[in-house]
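Right, subunit A next:
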Amino acid sequence: MDRNWVVLGVSLLVWGLLFTWILRLERRVREVERR
Partner candidate 1 sequence: MPNAASSSAATVWAILRKECRSEWRTRYGLNAAVLFAVTSLTAVTFSAGRMPDRPDLLAALLWITLLFAALASMSHAFVREMESRTLLLLRLVASPTEIALGKLLFNIAFLLVVEAITVPLFLVLTGAPPVRLTQFLTILGLGTLSLAASSTLVGAVIAQTRSRGALFAGVSLPLLLPVLASGVAGTRAQWDGMPILADVRLLAAYAVALLGVSLLLYDHLWED
Partner candidate 2 sequence: MIWRIGIFLWIAATMAVALLAAPLVPVLQETTRVLYFHIPSAWITVVALGWSMLNSVLYLWRRDLRRDDHAAAAAELGFLFCIAATVTGSIWAKSMWGSWWNWDPRETSIFFVLLIYGAYLALRASIEGEEKRARLSAVYSIVAFVAVPPLMFVVPRIYQSLHPDPIINSSGKIDMDPMIRWCFFSMLVGFTFLFSWLQSLRVRVFRLERRLAA
């Protein structure tokens, strides 16, 4: 049980970071598109 929580934590962290990075990318794309 314990190990599952660790794996979940790590996965969520990685996923969260990835997601944030994609959002940031999109924001930059939108900025350039507006010009």
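Selection criteria: all candidates are chains of the complex that A comes from, given by their letters.
What we mean here is this: contacts are C-beta pairs under 8 Å (C-beta built on N, C-alpha and C of every residue); 3 or more make two chains touch, one makes a residue touch a chain; residues count from 1.
Computed from a predicted model, the values in this text were never measured in an experiment.
Any copy counted, the candidate of 1 or 2 that touches subunit A in this complex is 2. In the complex of the two chains, the subunit A residues touching candidate 2 come out as 4-5, 7-8, 11-12, 15-16, 19, 22-23, 25-26, 29, 32-33.
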